[in-house]
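Report on the following structure.
With one protein chain withheld, the remaining protein chains of the complex are depicted in position.
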Amino acid sequence: MTAPTVPTVPTLPTTPRATGRGWLRPALRSRRFAAGLALLAVFVLTAALGPWLADDPNAFTADLGQAPSGAHWLGTTQTGQDVFAQLVVSARGTLLIGAASALIATVVSVVVGIGGGFLGGLADEALSLISNVFLVIPGLPLVIVVSAYVKGGGAWSTILVIALTSWAASARVLRAQTLSLRTRDYVLAARVYGEKRWRIVLVEILPNELAIIVSQFIFAVIFAILTQAGLAFLGLADPSHLTWGTMLYFAQNAEALTSGAWWWFIPPGLCIAALGTALSLISFGLDEVLDPRLRVRKVSP
Amino acid sequence: MTALEVRNLTVDFPQRGRVPFRAVDRVSFSLHAGRTLALVGESGSGKSTVVRALSRLVAPTEGEVRLGGARRTRGKEYRRAVQMVFQDPFASLNPAHTVGHHLIRPLLVNGRARRGADAEAKAQELLRSVNLTPADDMAHKRPYELSGGQRQRVAIARALAPGPGVLLADEPVSMLDVSIRLEILGLLDRLKDERGLALLYVTHDLATARHFASEVMVMYRGEIVERGPSDEVILAPRHPYTQALAAAAPSSAAGRARARAARAERLAGRARRDAERREVVVGDGCRFRPRCPYAMDACTRRPPETEVGPGHRSLCWLRTDTKDSVVDSSA
Partner (left out) sequence: MSDDADDVVLRAEHISVTYEGERPTHAVRDVGFELRRGELLGIAGESGCGKSTLAYAVARMLGPPARLTEGRVVHRDRAGAETDLLALEGEALRSFRWSRLSVVFQSAMNALNPVTTVGRQFDDIFRAHRPRMRRPERYERARALLDMVGIDPARVRAYPHELSGGMRQRVVIAMALALEPEIVIMDEPTTALDVVVQREILDEVQRLRDDLGFSVVFITHDLSLLLEISDRLAVMYAGSIVEYGPAERIAADPAHPYTQGLLRSFPDLAGERRALRGIPGSPPDLREALPGCPFAARCEHAFAPCATTPPTLVPLAPGTSAACHLHTVARTGPRPEEGRQP
């Protein structure tokens, strides 16, 4: 008498998954997650408390192009504006654009990816086609072209442009995952006991994709911030909306690089890199917690 | 009372650039309340496809499935009446939800409970009926906290939630540890008696089929090759395939010396490289022909289903006991 048994390759009993209640404490055990979260918190707090932390970034002072000093912690720009103040206020601008773009992109990718994956048939074919078209078109040129058209729409045009060019990759990933989940026995069981289709997608399938969605969202934020910086640097963003990218734009225009005014262009660049790192650490840390196999293990002696 | 009647059920799966693959070929049978019918077959026999067709996860290409004598059954009513227990306890529960959720949803969807306290109470009642106690505790657990046996009990409770008259159990214990299989099968048996269910027990294990089912059907490559009372079919199999299955099962009643002798006989009787033989695709005749030790010319035509004993039928040209070599091929 034989039967296929569950694989008896030895596996660790899994620790409780970090979904549902009480996910924060196990997540904090991952050093990467904790570090990333701490760093992100610094930026978020800075963005929130911006106006109270620094002086008016747009105020022109008499100290033109000064290196960092007691009065101006990060020096001044060519026109006498306080770099530190600009940096702090830019945090808000950058984070807002990053979060908003990522949110819109993620929502669209969820609807297209999961919807298409579950519906199958013609709907899936159509949605797939749309995703593939957006994927195939080169990102940066598209962004540049569209930005050139809508320049002047302020922060929102940047947000929409970035969201438009970044949703497709995530949609593909979610579609693949949904296709896989659709044939799971618990989904089939829900069909057999008569659950409505939309409820199956929302209640049975979506919760199992949360981990991927969160991960995609985090990377979408990173992508949005970097793209925004690139757009701003190229002069395609609204210069009156202060972000680290626009700071770099102005710095470049004022030839800060060649004149050696490192205090103007290095801090914004570092901040972008640091924020990106923080988000990456959070994402990897979450992966570790959710999938024990990815945990960093000391090699046994 | 006939709970479910299946007539000429046929399921084809389209294949790219080729003739569709016929997974189930004109299968007919009935399920009766309070009785268990075992469907025995290896993987690839089509038994899982039969279950999927009966639970409407797969659309039949031809044939009829009638519920309790009615002509056609509306989807909602059918789903309430026919439920399924899946094979893999580790895949049939949603890891994102509690045990309670798995029971409350089918209760609500099928109008068997009202939202809130009523649903929770009925869910706990279901848990008690499958011996998962304390029910209140269990309802709040998540699947990863349960053992294989416990998960399968939840799956059974979920299948019972809509109040079905027919329960399709697709290899319900083959992925469980040996020592708990009998407990779960015993549970199904008890529930069948208590609730008057018509149980279809799909398995590849002849021994449990014999002990838990009153009637057995043996499937091979989409066809039912033998059917009848379980003792008859398993202890006195008439179709060569059923004979091969019975001979292949380990039996502790056979002594080791006898097992060794049987093995020597098998090896002597079998040509080398016969692992190839099962790969042969047959035309219209008997599908077991490439592997059958008694294959004859007559077997190139599809054999009729012949009565070989009271209620015992076999899809084979051999009319008499195979030990005599008298064969009536005049059909």
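So that you can tell them apart, the chains are marked A and B in the order they are listed, and the count of residues begins at 1 in each.
Convention: contacts are C-beta pairs under 8 Å (C-beta built on N, C-alpha and C of every residue); 3 or more make two chains touch, one makes a residue touch a chain.
Computed from a predicted structure; not experimentally measured.
Residue in contact with the omitted chain (choice from B:Asn94, B:Gln152 or B:Thr208): B:Thr208. Only one residue from B:Ala70, B:Leu235 or B:Met296 touches the chain missing from this view: B:Leu235. Interface note for the absent chain: among B:Met1, B:Ala121 or B:Ala249, the touching residue is B:Ala249.
Looking at chain B, the residues touching the absent chain are 42-43, 147-149, 177-183, 185-186, 204, 206-208, 210-211, 234-235, 244-254, 256, 259, 263, 266-267, 270, 272-276, 278-279.
Going forward, only the chains that are shown with their structure count from here on.
Annotation: 50 Å between the Cα-based centres of chain A and chain B. Those residues of chain A that touch chain B in the shared complex are 1-6, 14, 16-17, 19-20, 184-186, 188-196, 203-204, 207-208, 210. Residue ranges on chain B touching chain A, taken from their complex, read 55-57, 75-76, 79-80, 83-84, 86-88, 90-97, 102, 105-106, 109-110, 142, 144, 148, 155, 158-159, 161-162, 171, 173-175, 177, 204-205, 207, 249-250.
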